[in-house]
Every structure is written in structure tokens, then in C-alpha cells.
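Shown here: the complex without one of its protein chains, the others still in place.
When the chains are written out, they are named A, B and C in that same order, and each has its own residue count from 1.
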Amino acid sequence: MAKYGLFSMTITSNLDRFMTLAIWSAALLVAAAFLWLLGDVLWHGAAHLSWSFLTEAPENAGRSGGIGPILVSTLMILAVAVAAAVPLGLATAVWLTEFIRPGSSFGRLVGLSLDVLAGVPSIVLGLFGNAFFCVYLGLGFSILAGGLTLACMVLPIFIRTAEAGLRAVPADWRNGAAALGLSRGAALIHILLPAAAPALAAALMLGIGRAMAETAALIYTSGYVDRMPSSLSDSGRALAVHIYDLSMNVAGGDPNAYASALVLITLLIIINSTALWLAENLLQRRIVTA
Amino acid sequence: MIWFKPSILSPSYADARLGWGLAAAAGLAAAILLLIVLLLLRESWPVLQRVGGVRFFADQGWYPAEEMYGLAPMLWATLAASFGAVLLAGPLGVASALFCRHYAPFSVARLYRRMVTLLAGIPSVVFGFWGLTVLVPLLAQFQPPGASLLTGILILALMILPTVALTADAALAAVPDAYLRGAAALGLSRGATIAGVVLPAARGGIISGVLLATARALGETMAVLMVAGNVVQTPTSLFDPVRTLTANIALEMAYASGDHRAALFVSGLMLMGLVIILAAAAWRLSGGRLHG
Amino acid sequence: MKKHIVHHLLRISAAALMLTVTPLSQASDQKLVLTGSSTIAPLAVELGKRFEKLNPGVRVDVQSGGSSRGVNDVRSGLADIGMVSRALKDDEKDLKSFTIALDGVGIILHSGNPVKTLTDQQIIDIYTGKISNWREVGGKDGRITVVNKAGGRSTLELFLHYFKLKDSEIKAHVVIGDNQQGIKMVAGNPGAVGYVSIGAAEFEAGNGTPIRLLSMAGVAASVESVRNGSFPLARPLNLITKTEPVGLAKKFIEFSRSKEVNDLVQAQYFVPFVR
Partner (left out) sequence: MTSTIDMHCRPATGTPADAYTLGPLQSGPSCCDPEPLIRVENLSLSYDNKPALAGVTLDIYRGCITALIGPSGCGKTSFLSSLNRLTDLIPGCEVEGRILINRQDARAPDLDVQTLRRQVGMIFQKPNPFPLSIRRNLEMPLREHGVRNRSELCDRLERTLTDVGLWDEVKDRLDTPALALSGGQQQRLCLARALALEPSVLLMDEPCSALDPLSSAVVEDLIQRLRGRYTVVIVTHNLAQARRIANYAGFFWVRERAGTLIEFGRCQQIFEEPAHDLTAAYVSGARG
């Protein structure tokens, strides 16, 4: 008996040792690839980074000067995308979680089409955005058209993540609210949405992250103009488009492409951390999930 | 004695109105897809009507200027690149998630998770840029031309890895602690617990994460365009340069007109077909959705 | 009918959206839209900036794409001026074209490659796959990686035209979209051969990128030989309009062809147009 036990323990620990080794090496491999990539960008980009790089306009096709107007355009495009995607996305997510019976055919249809939309290649979205927003709606190459195209891209990600967040809110609170005779609207505003807020913030960040990194969908919608935009109807070059143009189309554009990539990554870190901080601090003050 | 007064102003009616409003929003969100498909169909209709759908599969090669519209090699390249990437990123991503949840010390796991989140946010252009200047020359030393299906797969794998890792991480987090305690109480080792309890319990979430990642790989454009070589041919080895459907659109759309342009919209339709098949597969497999 | 109402509603809401976001002050501004060749676009952006400075209240919007897009957009009226990095084709002769600069297309090799020159026939054989090892043209033993441009590019058309090849005859190993991708590809692969814009290649070679321009038909590939017209593979960079340009467009085209922008043209490594 004891012998048998000992025997089986050895087997387990061998399997265990192998799994531990495999998982640690996989994790290290991923970390190494990541550090290599980030190190490369950091090494080449950091030298060109300065305050004036962030504020000045690009000169000489982007080889010199900075990325001031491009940053502004990028943020404006993001703002349009968020402003369009969040209300629509939130409404859809709420409807999918709180208002339809599971298995309702319209709900399934909406869900399926969102899943397909989430998989639509960004280049196809770019074609769509160009044909629909720029040409058909007559918005032309503009920040508005680019932002709306990105909104289409962000929407399914946002909806599905928000949906998961809302579903994770305990049913006890829904029943409690209903038993007090609260309307669904009131329950949503006072309890469900605040309780799901961290998940919603995470959903938003996921969306923004994807939107910010997007090139293919923007080349044909928000365009190529690197001037400081004065309104949403101006064409504005997004940071990712700028990086693409510098590295693929401008001789001697690499140093600034690296620096721009570094700025883009840094921005993403900042947005990510802010979202985490928001979720963890501000919202927790109103909502405590014990 | 009036107890429950039905009234237009009562909250139930407000709720009904809210419900309709939300349903309208959901309908609008769903309509976007319809709009996209209709638009693709409209733009590709002329060439579909003139040369028919079959030739896009049957033609030998893609020479739009010479009226040859064979998309099949690019379809195979797209599939090969995506599934290669998934094959690589799937196990690595799940391993990373397991590392975070069950192997790494808390502080390391936190850091690691932040790193993966960051990796998820790195623009595809940067991946492509890095691949073009670092990975392709490296491979070219051993197996010219360097730009190949393999580099495409590597870059795609790196790009979709965070998607797999983050969704798998969420799926692992959703495995009830009680299962773990139960397994521990039975004296199972960590490896056995993971293989026997944790992974089966998180299977649904992991599968949907992998499918989501597959969709991203199928749709990725810029990074693949920069590293995969863009030669229109059916890949026969990992070192063959290939062109994917997405890269085809991005490379030529700006230079195309007439039937050539319409044929590129057919590429778009074909991609949509792939995505719809994938979504339907996900629907079947996970009994519901592509996203957790 | 119903469809029309929906269309109208969509358009009205779009218009309303535009109104709310467009400051009134812009109503009086003059705007010039340029679209087309990605080769010319960076130059056009710089030209536009200087033009804006000289003419307050004027805005020049440049959208990159390709030469064919320039032609299409000018025809459809989407753009005031098109950018086309080649001579107009026979079926495009209805358009007016104005050369603002010249560019040469040169064959580039990795700088570690000992091959000094290639004859036209050798280049044709390499590009059609008849020669696949550098040994056959006097180099070291090693596979040749043929870098070709993607369909529709003016550079590709010029290259095919000069060597009298068809795109389907070329057996490429790598297909690239833009100049810099070609330069990076050749710089990263000692066995590669490609063709790119001479100005860009000269700049990159001068800045330490390991590439080398080959002379063609005995003429050294350089900005200088393009300037004096001796280099065989050269192309004009054109601005095109639908009809004889008037007003702002005319002013901009004249400005772009004037001597005062020579420094901008040279800064993009093109050869300034000499009248």
C-alpha cells in the first residue's frame, strides 16, 4: 500500500515537473518575444523623443518635426468613435442582457451578426467606411468618417465585453430591485450599470486599444492630411497611419516611425492604467462588492 | 379601493418604452453588418455578373490586368497563415494564462498580465515594422527570401497571442474555487488538477477565445502585408512567400479601377464568407457566442 | 419611396452632424483637394504647406492612394488635382497633365553583393526565373530573391514597359507595395534584387542602409543622370486636372512648377522639373 502510494506520487510529480517546465518556458518565450519587440522600438525610438516632437507639426514629409497635429487627429478620431460606439453599444448590451428572453430569435440574430461584425477584417471595414460614410453620406475624408468607421469596429468588442460584465452582476440585485417595485430603468441606472462599471471601463479600453492601433480602416476614411485639424470635418492622419507611411513610403522616415510607435505604445499604457485606476478607485467608492 | 392603478405614467410603461428604444439600438448595431454585406455585393456585382463566381476559384493566377481573377491561392494562403498562427498562439496563449493563474507568484502574474494586455494594444503596423526589419532578414540568412508564410505565421501568432491569453485567463478565473479546493482535497497534484479539472471547466471560454483570435488572424492586413512576401501562389512549404486576401485588397485597392476594383471587393466578400463560417462554427461549438 | 425617405434622413442627419462640427469661419475658405500617387503625396504635402503659408485662407488637402486613384478622382470630381507618377496613358489623354518633377527607377542590390552590373537581358532572365543563382551572372553562389512591385504601381508599369515584359511572366519571390518596403527587403536579404525610386535609394544608401544602385545600360543610376536625361528608366511626376486649370488650381500648379519649390522637390529626393 505504502509502496503503491509512493510509486504513484513519483509519476505525478514527473508529470507535474514537465508541466511546470513547459508552462514556465512558454511564458518566458512570450515575454522574450515581447521584450525583444518593445526593446527594439524603445532603442530606436527613445532617442528621437522629446517634448517638441510631441507638439510640433511634421516637416519634410514627417522625416523631421513632430507629431502634434497627428496626436490631435488621433484623439479626435478616438473621441468620435467612443461617442458613437458607447451609447449604441451600451444600449445593445443592456438590451441583450436585461430585456430579452434567452433564446429569443431576434436576440440570437443580433448576437450572431455582432459576432460576425467582430470578425470583419479592418480593411473591409475601411472599404465600407469609405463607400458609406465618405462617399454615400458625403462626409468626405474626415475625422468624423474615420471615427464612425472605427465605431463600427469597436462596437462588437464593446458590446460583448459589456454584456459579460452585466451578466456577472448577481441576480440577487435584480430580484431585489424588482421586489421593491423598481422599474428596470431605475435598477439599471442605480445598481446594474454602476456594479458593472469596471467591466464597462475595461470594455471601453479594449475598444480604444484596438481603435488606436488601427491603420487599414483609417487610410481610406480619415485620410492622410497631417495638418492640425480645426474641426471634425477635416481630414486627419492617425498615428498608426503616420507610422505606416513613414516606414513604407518615406525614405529616411524610420527614426520618426520608431519614435511615433513609442508614443503610440506609451499612450496605450497610459489609457490602460487610467482605466484600471478608474475601475479600482473611483468606482469602488460608490460600489463595494464585498 | 384602488390598489394597483394601471397608468400611462407608471414605471412599467416607461420600461416598455425603454425596451423598445434599446431594441432599436440593437437593431441598428446588427444592421451595420447587413449594410457592409450589401455594399460589398453592390460593388462586386459588375464583375461577378460578367465573369461569374466560378472563375474566381478556377482561374490560374491573379492578373487582373490580363483578366485573370484566381483568388484560390490567396484563399489558401489566408487559411494557412491563420491556422498556422492559431496552432502556435493557441497553446502558448493558454500556457501564458495558466502561468498567470496557477504557476507564477502573485506579483509576477500581475506584471505578466499587464505585459500581455500591453502586447494586445501594440498596433499591427509596429508588428509589421518589426517583422520587416528584424524577423525577415533573420530568416533570409537561412532560407531566402525570408518574407514567407513562416514570417507571416510568426507575426500573426505574436499578434493574436494576447487575445488567446486574455480570454483564456478570464475563462480560468471563472473556474469556481470550489473545484480547486475539491481537487486539492482529493490529493491531486497541480498538474493533474489543471489537466483534469481546470482546463475542462474552462474549455468553453478558451475555445471561444481561440475562435476570436482566428478571426483576428484572418482579418489582419498591414502586418501580413509587410512580412509575408505577397506573391500570389498556393503555399507548398513554410518558406514560400504568400499573399493573403486582406493584403491583396490593401496592396491594390488604391491602384485599381473597373473590374479590377470590383474583383478586390470579391476578395472582401470571400473574407466575409470565411468570417461567417467561423462565427457559425463558434456558434455551434460553444453553443452561443464568439465572445466570452 | 420609402427608401428615398431613409436616404434623405441619413443624409440630413449627416449634414446636421457636419454643421454642428464645422466652425462658421471656414465657410469663406478656399480648399484644394489632391489625391493620387503615394510617391508624390509626401512632396505634395510639403508643397501644400508652403502654398498655404503664402496664401492665407487657402487649404490644400492631400490624400494618398495611387496614380489610378488620382485619375479616377479627377474624372469624378472628387479631387481638384490628381497626382500621377507616370506619363498619361493613351486612354487618359483627355486629361491635362503638368510635370512637377522627375524620378528615376533603379535596380538595387544588397551592398554585400559583388555583382557590379547587369545587362538588360540578364535582368529580364532574372525576373522571368531563367537565372536563379548569382553565380550565373558572376556573383557568389546563392539564390536570387526577386523583389517585384504589386500590380497597379507606376514603377511596375514603367519597369515592364522598359523591359517589354508582362506581369504574368515575372517570377517574383517577394511582392512589395511601397518603395521603402522594397529597400528594407533588399537591405535585409543579401541575395535580393529589386527596383525602386532612385532618389529614395540614393538617400538610404548614403545613410548607411546596405543597398547599392546598379547602373543601367552603362549609365550610372543617380539623381544626376535622371536630371540630365541620360538615365533610361525615368518617369515624370505629374499633376493632372480634368480641364485646363483655372483659379486656385492653376495657381497651385504654377507654384509647384516654379523654381521657388526646388528645395522641396530635392528634399524628397526627386529631380526638379526644368522648363
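Everything that follows uses one rule, which is that a residue touches a chain if its C-beta (ideal position, glycine included) is under 8 Å from a C-beta of that chain, and two chains touch if they have at least 3 such contacts.
Please read all numbers here as calculations on a predicted model, not as lab measurements.
Chemist: With respect to the chain omitted from the figure, which of A:33, A:191 or A:228 is a touching residue?
Modeler: A:191
Chemist: Using the document's definition of touch, tell me which of A:122, A:183, A:235 or A:256 contacts the absent chain.
Modeler: Of the listed residues, the one touching the omitted chain is A:183.
Chemist: Could you list which residues of chain A touch the chain missing from the display?
Modeler: Where chain A meets the chain not shown: residues 101-103, 170, 172-183, 186, 190-191, 194-195, 286-290.
One rule holds in what follows: only the chains that are shown with their structure count from here on.
Chemist: Any idea how many Å lie between the Cα centroids of chain A and chain B?
Modeler: 15
Chemist: Counting in whole Å, what is the centre-to-centre distance of chain B and chain C, each centre being its mean C-alpha position?
Modeler: Their C-alpha centroids are separated by 33 Å.
Chemist: Give me the residue numbers in chain A that touch at least two other chains, ranges are fine.
Modeler: 247-248
Chemist: Can you list every residue of chain B that touches 2 or more other chains, as numbers and ranges?
Modeler: Where chain B meets two or more other chains at a single residue, that happens at 132-133, 226, 250.
Chemist: Using the touch definition from the top, list the residues of chain A that touch chain B in their complex.
Modeler: Within the complex, chain A touches chain B at residues 12-13, 15-16, 18-20, 22-24, 26-27, 29-31, 33-34, 36-37, 40-41, 87-89, 91-92, 94-96, 99, 106-107, 109-125, 127-128, 131-132, 152, 155-157, 159-161, 163-164, 181-186, 206, 209, 212-216, 220, 240, 243-244, 247-248, 254, 257, 261, 264-265, 268-269, 272.
Chemist: Taking the complex as given, what residues does chain C use to touch chain B?
Modeler: The contact residues of chain C facing chain B are 38, 64-69, 71-72, 142-143, 145, 147, 150-153, 166-168, 172-177, 181, 184-185, 187-192.
Chemist: Across the complex, what residues on chain B touch chain C?
Modeler: Where chain B meets chain C, its residues are 61, 63-66, 68, 132-133, 136-137, 140-141, 144-147, 225-226, 229-232, 241, 243, 250-252, 254-257, 260.
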